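Single-structure report; data block below.
Only one protein chain is missing; all other protein chains are in place.
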Amino acid sequence: MGAILKTFILKIGGHVLFDEDGNFRVNIIKDYIKVLTEIVASGIMVHIVVGGGINARRYIDILKKFNASNAVMDYVGALVARLNALTFSYILGDIALHIVPNSFDELIRLLPLAYSSKRIIVCGGLQPGQSTIAVAALLAEITKASFLAYATTVEGVYDKDPKVHPDARLLKEITYTELEEILKKQPQTPGKYKLFDKVSLSILKRSKIVSYVFNGLKPNLLMQIVKGENPGTIIRP
Amino acid sequence: MGAILKTFILKIGGHVLFDEDGNFRVNIIKDYIKVLTEIVASGIMVHIVVGGGINARRYIDILKKFNASNAVMDYVGALVARLNALTFSYILGDIALHIVPNSFDELIRLLPLAYSSKRIIVCGGLQPGQSTIAVAALLAEITKASFLAYATTVEGVYDKDPKVHPDARLLKEITYTELEEILKKQPQTPGKYKLFDKVSLSILKRSKIVSYVFNGLKPNLLMQIVKGENPGTIIRP
Amino acid sequence: MGAILKTFILKIGGHVLFDEDGNFRVNIIKDYIKVLTEIVASGIMVHIVVGGGINARRYIDILKKFNASNAVMDYVGALVARLNALTFSYILGDIALHIVPNSFDELIRLLPLAYSSKRIIVCGGLQPGQSTIAVAALLAEITKASFLAYATTVEGVYDKDPKVHPDARLLKEITYTELEEILKKQPQTPGKYKLFDKVSLSILKRSKIVSYVFNGLKPNLLMQIVKGENPGTIIRP
Amino acid sequence: MGAILKTFILKIGGHVLFDEDGNFRVNIIKDYIKVLTEIVASGIMVHIVVGGGINARRYIDILKKFNASNAVMDYVGALVARLNALTFSYILGDIALHIVPNSFDELIRLLPLAYSSKRIIVCGGLQPGQSTIAVAALLAEITKASFLAYATTVEGVYDKDPKVHPDARLLKEITYTELEEILKKQPQTPGKYKLFDKVSLSILKRSKIVSYVFNGLKPNLLMQIVKGENPGTIIRP
Amino acid sequence: MGAILKTFILKIGGHVLFDEDGNFRVNIIKDYIKVLTEIVASGIMVHIVVGGGINARRYIDILKKFNASNAVMDYVGALVARLNALTFSYILGDIALHIVPNSFDELIRLLPLAYSSKRIIVCGGLQPGQSTIAVAALLAEITKASFLAYATTVEGVYDKDPKVHPDARLLKEITYTELEEILKKQPQTPGKYKLFDKVSLSILKRSKIVSYVFNGLKPNLLMQIVKGENPGTIIRP
Partner (left out) sequence: MGAILKTFILKIGGHVLFDEDGNFRVNIIKDYIKVLTEIVASGIMVHIVVGGGINARRYIDILKKFNASNAVMDYVGALVARLNALTFSYILGDIALHIVPNSFDELIRLLPLAYSSKRIIVCGGLQPGQSTIAVAALLAEITKASFLAYATTVEGVYDKDPKVHPDARLLKEITYTELEEILKKQPQTPGKYKLFDKVSLSILKRSKIVSYVFNGLKPNLLMQIVKGENPGTIIRP
């Protein structure tokens, strides 16, 4: 597909869409609409994966109280991410497809329509056992994307968790192998995944796809990345 | 289908599942599990329709800020109700099917599986322009259900809105035509439907299906209805 | 979508497609092909909803003899309307999509393809409890259509049923509220809906969509409506 | 599947369901309900394929007037047969699944549900280029059916077309090879297939499935076939 | 569809894709990519049907050892052809849709996307009881294709089987009726169909579609056919 339109993938964390009280960040999303409309108008194609955020957390907490399996909790979390994706696609208006895939099979069947109509696909989660970043990595691989941009709530990748360690240091450039070492120190629970999960890391490594992690609360940074700058952290294969 | 198993339909309002702060009413739902398990064990079949509640409201409010059409807002509200339905089906465990229909066509295709596996179907919304009570009325019609039980947050149908008028009077027994007169006085907005919408009323009237409106925060009242009592309001064709 | 192409919705009653003996009105349909081809060529998009007509009536009458529920009769009526829609789409040739949606979810998933291929969507019924005019109203709402044109077998809306009262008077301009008053006097049976049902009226009112009712046996009147004239009745919110 | 329940396939021609004026043969169908209910109650499974009949003819005639391709005419004929199938399934009530397959893939996915719920599958057409008897032959093959019973409007297979030749002689027992010789003399047009088409004959021959052709206007003859008698023509591999 | 783009259908036998040892003919396929890219670039649309080849044979042989029905063997053969089709579509890159239809209903729903994105549809088998050439004939009929080109492993149609009779004579021009006489002498087994099966012949005859049979191991011959030459055998209605 890369031959037709230069493509990149944008992962937007659920916590970029919703603040900690569950309020939708209206002004930031308005900025994303502007930036994305400009990008699409310039002839670049972007597909977007959104996370489940606080609403996924809410449903998972309910299921936990009733002893649901991890697979069910993960699955419902993926469905909330799909709901966020559809909502976001409607907010984007005519530059997006208003169809959210329920499986990888559906996702690849949407690609020709996306390219012939020049509309962004917005995805949520696909299945349990992986986070939405794994969906983004698969999309990057299947579209032979130039890079993966990851909009999160911090400035980039740190050597330690910046929410716990005030002396955490922002890393401007690392490799996936170095990133794996950093992530190894953090635990994983359903619906609350780390920046990158194991599936996404092995996909990005094997297909040598560069990632940019940036502060998603500043949508203009995305334009900098498209122009070849690195406003946060660049992760190389 | 009525020939195989005596069936009734239960509509559970979104505000019965979630309180005003968006917290899930865990203890009440535990009581529903008990009551419904007992009902199914006694050889009676029940299908359930759940509303969107406060989470539907949240997504609709976001879309309103971005000038989405009423159809889109209604649609996303229906999707949240489907999410609530799937969550509720998992909470019910082995007495429910964990499959939520996306359309009327899918719903009728689920019925044979529900009856051969003796499992409850839990539905959310089907399409814009109608509330989840219309889905319940359609289900009642297609399964030739004995009655429709409506779990809401008040004791039954009042002559005026009891949340506005402290002198509102609970009506023990009315007709659909009388109910229409009462409802005519209230306005309707997307995602915030009145007790019964127009579609549901015309279905319930034309197929002469009796409804019971009761206080859904007291799940044991459902057992009284199954036994032929009227703990709230009975509405006759 | 309105931003991309100016869109309007055309509802064609089943009795416009088929005469009372069940014969297809070949010459009138040939005129529709001409008019619609011209409209699409001028850069205006139109989506069409067709009714079930006499063939729906035939199947519903069979089911009634075997005591089918109203929901089943309505449903089979909707399927006949879908069959009419597919047939009509093939007759229209390359200006139409030859895909008829089975649900609202499928309908909205067809929209991007319709716009990127500049082809008309032709729909039948979606679910029981509503007529095909409700489908047309939903389509108008979701596509932010400029107006809804309703091709029927009379000249427009009358103050009384013109088939019963020879002194019925054609109304050139009314409001939805006034229309509701007129319709309130007529009974409703499965497969034999009134001009507008309750679902369609509440959608058209809430989204402030103008409707034109015109004599569908004169397809050229549609061109007049597109040019801003009112050859029958205009209904305002 | 044969191991679980002894199965046979019943093909009911469209002209058995509808008379030449397009009227549904209500009394004959009531007899089929009785006979089929008795058969299912005795522990034998039957699946049914119905034809398109006069309504298929009506739609095909319309399409012909607008120069549709043979594939489109065949396809719409298959859809009308599916509509007849759904209608017939509802008429049969609780002994039938109310789900009509749209493709062979869907058909085989329905089989486990049919056997676990002990309900008859009712099919229409699957694709252009073959008649509904080919669907019946495929069903017979995939279910390892004991035989195929073909309800038509004549007493069985004749040496010549009995509607044209008054001296045509009823054949009590023939082979598929002999049948092919007889059929070779008749032309074939879309929507108006001969008793057996080429696909069905090659399937029935290769899998050595016995067929019974009988007068479908006398539903009790079906019971005779189930009991091992031959009230019309038996066709052997 | 013919009005939009001149279309033809290409059937590629499984033995053209894979040699007798099951190795993929990489160089020949590379030539097909060149030829097909050139054809599509010149504004001609082509849809492709591929056979199951030796891999279908492998799976069918397994099933035969376990006494599977002919329908199941045929069906699994059709699935292998679909797998070949998807693989071939990915190899063709951006000139093909990477979506393989599972039924005729899905196939016709893909056509508008194929035409609006100017991408080739690649199909495998659709259902038991017919070979992939029947799928090609149906596609030719529904797209009103100019002709059907059949890539096989011999130079064209011979008066006898050239693999058995060294004195078999290549026929430059025959009719379908003559072809039927030639084919009548060969037996038919599941997964190992003759050049044309009965379904394809009756479709090609009734819609008067010309076929070209050519040596598919020389992909440049396809270009000759597109230019109006006959490098193998032409079959006329």
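Going in written order, the chains are labelled A, B, C, D and E, and every chain counts its residues from 1.
Basically, a residue touches a chain if its C-beta (ideal position, glycine included) is under 8 Å from a C-beta of that chain, and two chains touch if they have at least 3 such contacts.
Computed from a predicted structure; not experimentally measured.
Q: Under the definition given at the start, what are the shown partners of the omitted chain?
A: Spelled out, the missing chain touches these shown chains: A, B, D, E.
Q: Specify the residue from the set E:Val16, E:Leu63 or E:Ile235 that touches the hidden chain.
A: Residue touching the absent chain, from the options given: E:Leu63.
Q: With the full complex in mind, choose from A:Ile12, A:Leu138 or A:Ile174 the residue touching the hidden chain.
A: Checking each option in A:Ile12, A:Leu138 or A:Ile174, the one touching the absent chain turns out to be A:Leu138.
Q: Of B:His15, B:Arg82 or B:Arg119, which residue touches the hidden chain?
A: Per the contact definition at the top, the residue touching the missing chain is B:Arg119.
Q: Pick out the residues on chain B that sit against the missing chain.
A: Against the left-out chain, chain B lists 93-94, 97-99, 113, 116-117, 119.
Q: Touching residues of chain A against the unshown chain: what are they?
A: Here the touching residues of chain A are 69-72, 75, 102-106, 108, 126-130, 134, 137-138, 141-142, 144, 188, 190, 198-199, 202-203, 206-207.
Q: Contact with the hidden chain only, please: which chain D residues?
A: 1, 3-4, 108-109, 111-113, 115-116
Just so it is clear, only the chains that are shown with their structure count from here on.
Q: If you average the CA atoms of chain A and of chain C, how many Å lie between those two points?
A: 42
Q: Return the distance between the CA-based centres of chain B and chain C, expressed in whole Å.
A: Chain centroid spacing, chain B to chain C, equals 31 Å.
Q: Where in chain B do residues touch at least two different other chains?
A: Answer for chain B, listing residues that touch two or more other chains: 72, 108.
Q: If every chain is a node and every touching pair an edge, decide which shape results: line, ring, star, complete or other.
A: Graph shape here is other: it fits none of the named patterns.
Q: Spell out all pairs of chains that touch, sorted by label.
A: Those chain pairs satisfying the definition are A-B, A-C, A-E, B-C, B-D, C-D, C-E, D-E.
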